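A protein chain is absent from this complex, but the other protein chains hold their places.
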Amino acid sequence: MVLGPRATPELIEQTRAAMGLDRPFALQMITFFGNLLRGDMGVDVFTGRSVTTTVMEALPYTLALITASILWAAAIGIPLGAYSSIRRNTWIDRVTGILSVGTISIPSFVMALYSVLIFAVWLRWLPAIGAGEGFGGQIVHLILPAFAVGVPWVGYIARIVRASMLEIMGESHVRMARAFGLTERRITRAYVLRIAVLPAVTLIGAGVAHLFSAAVFVEVIFARPGIGALIVSAVNERNYTIVLGAVLVTTAIIVLATLISDIIIAWLDPRQREGM
Amino acid sequence: MGDVATTYKQPSALCIYARQLAQNPMGLMGAILVLIIVGIAVFGPWLAPYDPNQIMIGPRMGPPSAAHWLGTDHLGRDLLSRVIAGGRIAMLVAFVTLGAAMTVGLALGLIAGYGPKWLDNILLLVFDAIRSFPVIVFGLAVVTLIGPSLYTVILVVAITSIPIYARIVRTQTQTLRNAEFILAEKAMGAGTLRILAVHVLPNVLGPLLILASMDVPMVIATEAGLSFLGMGVRPPAPSWGTILNDGYNFIRNSPWPVIAGSAPIILVTIGFTFLGEALRDIFDPKLRRAQ
Amino acid sequence: MNPETLLQVQNLSIEFGTSSGRLRALRGIDLEVPKGRIMGLVGESGCGKSTLAYSLSGLLAGNGEVSGGAILFDGADVTKMSDKELRDIRGRRVSMIFQDPMTALNPVITIGRQMLDIQYREPGTNAEKRARAARMLERVGIPDAAAQLGSYPHQFSGGMRQRVCIAMALLTKPDLLIADEPTTALDATLEVQIIELLRELQQEMDCAIVFVSHHLGTVAELCDDVTLMYAGEVVERGSVRDVFHNPAHPYTQALLECDPARMKVATRQLPTIPGMLPNLVDVPQGCIFASRCQHVWERCRSAHPHLSKTATVGHRAACHLLDAEGRT
Partner (left out) sequence: MSVLLEVENLVVRYPAMGRVRAALRRQEREFDAVAGVSFSIEAGQTLGLVGESGSGKSTVARTLMGLKRAGSGSIRFDGRDITRAGAQDYARLRREIAMMWQDPVGSLSPRLTVGSLVTEPLRIHGKTADMAAEAKRLLEMVGLPEHFAGRFPHQLSGGQARRVGVARALALDPRLIIADEPTAGLDMSVQAEVLNLLAEMQGRLGIAILVITHNLNVVRHITDRTAIMYLGRFVETGPTEQIFQAPRHPYTGALLSANPEPDPDAARARITLTGEMPSPRNRPSGCEFHGRCLRAQPQCSATVPEFSSAGDQHAFTCHFLVRNGAG
């Protein structure tokens, strides 16, 4: 158990009482979820600190990593996808196509290991360990991890935006806009892209779970604090309360992300507003 | 209707698909890579130059040489032999889990798509709950409960993959369910089993197999990832993940173990993804957006 | 060129690149649309009428290509125009209405915004342009037009959407309106309303209309002139009265006979046109209708007929039977 093989019976008894484990299971669950509603996830028996505090301390690092990754990936992926759909079958479209297919399923830990190898070990351009001190330091320490997490997403986003751009370009309302003499620039930006980003938003909203998975590896490899690193160390220590707390917070964030993507979609697409 | 004469002889469908694949350079490259990797995994024990766990007399963390093509690791084991042995494990995990996930996913998807609405709602809720959860975090939670092993990895990947297949089968089944030809079958008095087996299944199976082929890298990455974190295949058994983990600890001393462990992952990824993409384009251009 | 002619298509050919070869969708099309007239473009599916309609404003699908001939709009050749020149006439001098009103409007932009966008080259402030849009919506029968400017397309029914499309098309008072089967997707009682509306607006604005349809009754009702197409060629053209009263081409005759609306007495055996459309990748020699024609003779299989004059002025048909020498 938590205390290891050398724990005395008294010590075990004390710990069990402190953790509430001596009470019936149903009561434990009720107490746990009751406390959960009040934002209290119990106490970490290893350090004696509140689980909420430990998890909430780690959360901002992970959120910063995920947000930075997805922002840069979207900032490059959307224009790339849009551009290659307009310049269809040119070399830039082909290169984008091959690169996005290639990067999409390269696992994030492989990407992270190579970023460490190339940028930190060989070129020594960027730091690879820790989260950094001060605002500037934190930003610099975020670059490589965010790069490793975001690279496959550039491919994902570019691909889905390209595909939906091409589909929408073939729709009859685009032909109508052309028949009215609107410029191609106006058609792509105001008429097509707005619909074409919808699947990308859904993809990102549903992909936050994948981002968390990637964050686990990246935080371990770059020795960054964060939810992922917290869970891995807790699993190694068999610290159930921390694992449970971190998993619950992760779930909450994912639910929140889905909600946000639904709101963005409703804002972009009036047809979706009806059902809300 | 084999006995009814046709006016002209058509080349067999398989022949056409093979030719189309050959005309697609990325697809062809993918197919060749996949063949090589599967071949190496199958014939691994005969191909590997050494026992993967045998500790060599000679340099540790050695760079590639004539004796050790990929170099040696921090204990002085031959990396090439370990990579080949790891490939067997990776392929085993991939085929077992995808086979299981596809079978269960197909069944659940057909039930959700063709069964009563309330059952569909319940199943969908379960699928989406599992799908929206990070695979690795779920894996770690399972490991805390039942401990790390090869079987844990298979269990985790199978459970997290089932909803993906089930959902695709469900969506397809639901579209088909309201298609006129299915209504026509119903009106002719065809039973549910006959409709599912003769009319729904053939239209669902193709996309499912293509998606599964594209999911092989995902499964392998999850296995390697959990093993990398020390939560999957137990050392000293070689997995691409454990090779990477060993290499990561000594990344500042030598890059070779990291490169040796990651190269096969990258090749598998590229091979199966390119092949899957090409197959998808050939069989069903409409599917391109479903992903 | 006659100064009263707005649009003249001369010997136009269009090909599509397909996997089985070059599809010769249109071959040697000749037609004329005078100012302020309504011309019906009629034929069954696969005859190329929609391709022709789209090519009139330079809107061919990506794999389509003009392989010969000219489209003279007010003297300028549309097939040779640059993208910029095409844009200059589209939406200002040539407008279009499409078949399916459910998909013709952008689903995520308000009607008002879309109507404002198409006026981007017109003079005036945004407020004036909005007012103009509202007036036009009101004119086509949208109730509470000013308030509807903020609505999205999905908030309208199919019939209302087609009215919105007509309002957009006529907003800039074009010289030519191309209407591609604008009533096919609508119910019969709504079709009547749209036809009525088009006729009223055409008289008000005095624009020419190219009205694409497969429905002979509607064409007879709305149009002044009619051009019949079969398998990528014009087989007959003339005023609606001449063509429908005295059809000169065997295809026109057969098509008119097939129309159940024409039969006064109930019959169990309706006339048909046996046979199939010819392959347009490997176009047969001679008359394109020869394989299905009841009056076929040897010349039809070898020589391609040209549009010959009939007894009436302006009425022409591509049939060897009309040729003076052939009639011996």
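Letters A, B and C mark the chains in the order given here, with residues in each chain numbered from 1 onward.
Quick note on the criterion: contacts are C-beta pairs under 8 Å (C-beta built on N, C-alpha and C of every residue); 3 or more make two chains touch, one makes a residue touch a chain.
What you see is a predicted model, and the numbers here were worked out from it, not measured in a lab.
**Student:** For the chain omitted from this view, which of the shown chains does it touch?
**Tutor:** Counting the whole assembly, the omitted chain is in touch with B, C.
**Student:** Out of C:15, C:30, C:100 or C:191, which is the one that touches the chain we can't see?
**Tutor:** Only one listed residue reaches the unshown chain, and that is C:191.
**Student:** Using the definition of touch stated at the top, determine which of C:220, C:234, C:248 or C:319 touches the missing chain.
**Tutor:** Answering carefully, the residue with contact to the hidden chain is C:220.
**Student:** Looking at the whole complex, which of C:157, C:203, C:279 or C:302 touches the chain that is not displayed?
**Tutor:** Here the residue in touch with the unshown chain is C:157.
**Student:** Considering the whole complex, not just the chains shown, which residues of subunit B touch the missing one?
**Tutor:** Subunit B touches the missing chain through residues 1, 3-7, 179-191, 194, 198-199, 202-203.
**Student:** Provide the residue numbers of subunit C that touch the chain removed from this figure.
**Tutor:** 44-45, 157, 159-160, 187-193, 195-196, 214, 216-221, 240-241, 244-245, 254-256, 258-263, 266-273, 276
Following the convention adopted for this analysis, only the chains that are shown with their structure count from here on.
**Student:** As a quick test, compute the distance in whole Å between the mean CA positions of subunit B and subunit C.
**Tutor:** 53
**Student:** With chain centres taken as the means of their Cα atoms, state the distance from subunit A to subunit B in Å.
**Tutor:** Averaging C-alpha atoms per chain gives centres 23 Å apart.
**Student:** Can you name the residues of subunit A that touch subunit B in the complex?
**Tutor:** Interface residues on the subunit A side: 98, 101-102, 104-107, 109-110, 113-114, 116-117, 121, 160, 163-164, 167, 199, 206, 209-213, 216-217, 220-221, 228, 231-232, 234-236, 238, 240, 243, 246-247, 250-251, 254-255, 258.
**Student:** So in the complex, the part of subunit B that touches subunit A is made up of which residues?
**Tutor:** Subunit B residues touching subunit A: 26, 131-137, 140-141, 143-144, 214, 217-218, 221, 224-225, 228-231, 244, 247-248, 251-252, 255, 258, 262, 265-266, 269-270, 273-274, 277, 288-289, 291.
**Student:** Applying the document's contact rule, which stretches of subunit A touch subunit C when the two form their complex?
**Tutor:** 171-173, 175-184, 186, 190-191, 194-195, 268-271, 274
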